[in-house]
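For this depiction, one protein chain was excluded, whereas all remaining protein chains were kept in their positions.
Chain nomenclature is as follows: A, B and C, assigned in order of appearance, with residue numbering initiated at 1 for each chain independently.
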Amino acid sequence: MEKIKVGILGATGSVGQKFIQLLSEHPYFEITSLAASERSAGKTYKDAVNWFMQTPIPEKISNIIVSTCVPNMDCKIVFSGLDAGVAGEIEEDFAKAGYAVISNSKNHRFDPDVPLMIPEVNSEHLELIKEQKYGKGFIITNPNCSTIGLSIPLKPIDDLFGIETVSVVTMQALSGAGYPGVSSLDIIDNVVPFIGGEEIKMETEPLKILGKYNNGKIEEAKINISAQCNRVAVIDGHLECVSVKLKKEATEDQIIECWKNFSGEPQKLNLPTAPKFPIHYFEQDNLPQPKLQRNIDKGMAVSIGRLRKCSILDYKFVILSHNTIRGAAGAAILNAELLAQKGLVG
Amino acid sequence: MEKIKVGILGATGSVGQKFIQLLSEHPYFEITSLAASERSAGKTYKDAVNWFMQTPIPEKISNIIVSTCVPNMDCKIVFSGLDAGVAGEIEEDFAKAGYAVISNSKNHRFDPDVPLMIPEVNSEHLELIKEQKYGKGFIITNPNCSTIGLSIPLKPIDDLFGIETVSVVTMQALSGAGYPGVSSLDIIDNVVPFIGGEEIKMETEPLKILGKYNNGKIEEAKINISAQCNRVAVIDGHLECVSVKLKKEATEDQIIECWKNFSGEPQKLNLPTAPKFPIHYFEQDNLPQPKLQRNIDKGMAVSIGRLRKCSILDYKFVILSHNTIRGAAGAAILNAELLAQKGLVG
Amino acid sequence: MEKIKVGILGATGSVGQKFIQLLSEHPYFEITSLAASERSAGKTYKDAVNWFMQTPIPEKISNIIVSTCVPNMDCKIVFSGLDAGVAGEIEEDFAKAGYAVISNSKNHRFDPDVPLMIPEVNSEHLELIKEQKYGKGFIITNPNCSTIGLSIPLKPIDDLFGIETVSVVTMQALSGAGYPGVSSLDIIDNVVPFIGGEEIKMETEPLKILGKYNNGKIEEAKINISAQCNRVAVIDGHLECVSVKLKKEATEDQIIECWKNFSGEPQKLNLPTAPKFPIHYFEQDNLPQPKLQRNIDKGMAVSIGRLRKCSILDYKFVILSHNTIRGAAGAAILNAELLAQKGLVG
Partner (left out) sequence: MEKIKVGILGATGSVGQKFIQLLSEHPYFEITSLAASERSAGKTYKDAVNWFMQTPIPEKISNIIVSTCVPNMDCKIVFSGLDAGVAGEIEEDFAKAGYAVISNSKNHRFDPDVPLMIPEVNSEHLELIKEQKYGKGFIITNPNCSTIGLSIPLKPIDDLFGIETVSVVTMQALSGAGYPGVSSLDIIDNVVPFIGGEEIKMETEPLKILGKYNNGKIEEAKINISAQCNRVAVIDGHLECVSVKLKKEATEDQIIECWKNFSGEPQKLNLPTAPKFPIHYFEQDNLPQPKLQRNIDKGMAVSIGRLRKCSILDYKFVILSHNTIRGAAGAAILNAELLAQKGLVG
């Protein structure tokens, strides 16, 4: 199969760099265009970027001339890692011009006709695209980094036992704040018990994600979620302490089993970025830990541990997921792979 | 007033060192004896200890000859920073021999006749001492470090509005694990979502602390507590994300006001180690933080922030307290000061 | 003695905040004016600043209205914590208008008539002020943070034995880069072997500092210095590995003794910010360490350890000094105290 040409919006930012790193040897996609702000436009990528990934800039990328974010790029798909301040309008412009826009930004997540998609969880939401008014182009989005880590483990539980209530306290990694992001003076020997706008995302996005597609619309799930978000001195990997109240009774073994058996469209279609098992459950008391499990299945699997009874809700457990891979760039790429396999682009 | 002679059990350990640091210029107490394991006995303190406090060993302490932990020390009070593995029996031996034992260890916390005391919260529990069978000697204990930080803010709320349920997720400092404690390889760029034995302490100790003294006994409080404990890369200062369900309605302002007005015996008696205000409330979104607030009032005050509605329980908020001062050595010293002021020692 | 009114230029920056923290209870000085950029001017200090010191904003400072940096402030002395980009001209304007300008910025350090002063080392350089053409006003500067830590230990060695050559490799703290300064993503689990402009400062400033005042001029010292500067994940405290070649032979004991005996004008005049002993020498193999020694003598003393033979030059040793106190704000304040005691201001 000939590779599909893709472009990256916000190519010099932290999400943009991660897109480039993950797409550089992709079997479906070939990066042909890079776009960023005026300041970078006209320069080669290697001159425009302050590259801080831990692998070097891919050879064939480094000399691409960066353009501005206007929809005359030679590609079919654009991955958007744009800041929320500018993403909304630019993404619409590209959709109107016929591009498939795969966005990691928050702006269109709650548009009623835009899928807020995690392919293992709600691939049927893709149907929403038909409702969009952009013509040939369209927009799909992936959730916030901390929401993805939470929603994947909730999905099989909700399917089997129903979820009423979710209490979650996060310990989130620094890479989630972008670059330069959090000052070292603010976080070494410290925790910051606040991340602007994060709690409301965690309390609302899962309702759309776990909602049912019905006749051109998503009916949101009825779950009561309360979130408390903290920033800790970890480079990559969000850890979440979760309690849930179920609608039906479930044993610990049933819950662990439903996690271990969980799998979705990406696994069925054998998508290149899909983890073999979306969820790994660990029996050891002190797992999962960011440093030890964040890279499992190339950072695309969610790790869970410490499932036990909660005296207030029903069960509590600990979730770990890689925030810039499973929770951002990898999530968007998996969305694009699903589109490609379904013949919706290219 | 002549100073009361005090001794320290477990003087070379991390809690022991903190006792020495905090007691070296104390207006009531004078350290006259130091005891530790066989390995240290017979050496001068400065030769026996691997001192890692950030102030030097007090001059007059450094040449005290360390003894073993047997009750023939020249002092009236012993502060115990012993490991739980040995604390139980040694502390009893000292009590039987007529010493006032001020323990930071867990062994006797749930003895029905031993106060589990935070002087601001339950100084009336001191009455329990009369029930002890040790003769002139007795044992009083302070709670676990993470419990103290939690119990102080709960007390005034419970008094005014009643507490039904508490959900707490902690991010605990490394000094809580003693020295050498947590390996740097385990915690840099990481979080460990497990601290052995900690959750059960947080779920049970507050029930005794907030219980009522009645006729020689403590009637435990009826509160349902669920705890999840994590270790983070912070040197000092435990942060706790808390949700509470109240028995009576309360507004945010009422809760903040009851915290700001909170005060107890140590403040009334003007005890030397007592914080002027046991609780400080911060209005800024991103406070309290370990690095910024842990040392308020010499580490003896608890800081709170982010009080807001919880969609599951009633309110959620963030607590910070210094785990080795308010949560350990400082707590024990405050207990001893209360005893001294009440004429129960000396 | 009536307190001397002082103002702070660059009051909202990291050095400015440190000035305020250190001056808030000063026996000689009273902060009456605060100046910063246009963006802050007109606001109360507490609204203009992103305060990140570990003690709260002093009460009486928080409501001062911030002005712009123009020389109509009601004070005699201005402390300048301005960025090098603007400091040069503003400081001259204040000197011309009759203010005593105590600068921590690099701009005027090498003006031939401006003292580059460490009061323990070269207080006689104050004579240079007479050469300045500003009228009643004048400028004095303190060296770069890493230079101060190096120059103090070199001074007594140079006086007694003469120094030919100095090789120094630094491990510098994050607070030296200001706020927000170094991104947490760049320094956690990392070292950055480069600090822009730092090495040349360390190789040239000591030559003026250790130079001789002679007839209105400084004759620079003839020492060959080679510096390599690194940024490490430490909040405060610069560590420096030094080797020196002497002109005359010296024993280890002689060198340690000359450090222990070292003292200067600030000690003689008993200046409030002066450390009792400017240099502390530690015998233990693994000292000094930033976390353990940076705060000695309120951060104004330099700690040294590990003096031993070097097979290339003559001796090697390790230096530690607090970069924002001894190396910046505290240094400037000590300069101002010297001026005040000598009757040169007020």
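Here, contacts are C-beta pairs under 8 Å (C-beta built on N, C-alpha and C of every residue); 3 or more make two chains touch, one makes a residue touch a chain.
Owing to the predicted nature of the structure, the values given are computational and were not obtained by experimental measurement.
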Completion exercise
Visible partners of the omitted chain are A, B, C
Exercise for the section: Looking beyond the chains shown, say which of C:Val49, C:Leu210, C:Val234 or C:Val345 touches the absent one. Expected result: C:Val234
Practice task
Looking beyond the chains shown, say which of B:Gly98, B:Gly135, B:Pro180 or B:Gly216 touches the absent one.
Solution key: B:Pro180
Exercise for the section: Specify the residue from the set C:Thr44, C:Ser62 or C:Thr165 that touches the hidden chain. Expected result: C:Thr165
Practice task
Name, in rising order, the residues on chain C that touch the hidden chain in the full complex.
Solution key: 165, 167, 169, 171, 189-194, 196, 203, 224-226, 228, 230, 232-235, 239, 241, 243, 285-292, 305-306, 310-313, 316, 318
Practice task
In the full complex, which bits of chain A touch the chain not displayed? Write them out.
Solution key: 52, 54, 188-189, 291-292, 295
Practice task
Pick out the residues on chain B that sit against the missing chain.
Solution key: 52, 174-175, 179-189, 233, 235
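In the analysis below, only the chains that are shown with their structure count from here on.
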Problem - Angle (degrees, nearest 5) of the CA superposition of chain B onto chain C - result: 180
Practice task
Could you please state the distance in Å, as a whole number, between where the Cα atoms of chain B are centred and where those of chain C are centred?
Solution key: 40
Fill in the blank from the handout: When centres are defined as mean Cα positions, the distance from chain A to chain C in whole Å is 47
Problem - Contacts with two or more other chains, residues of chain A listed in rising order - result: 189, 233, 235
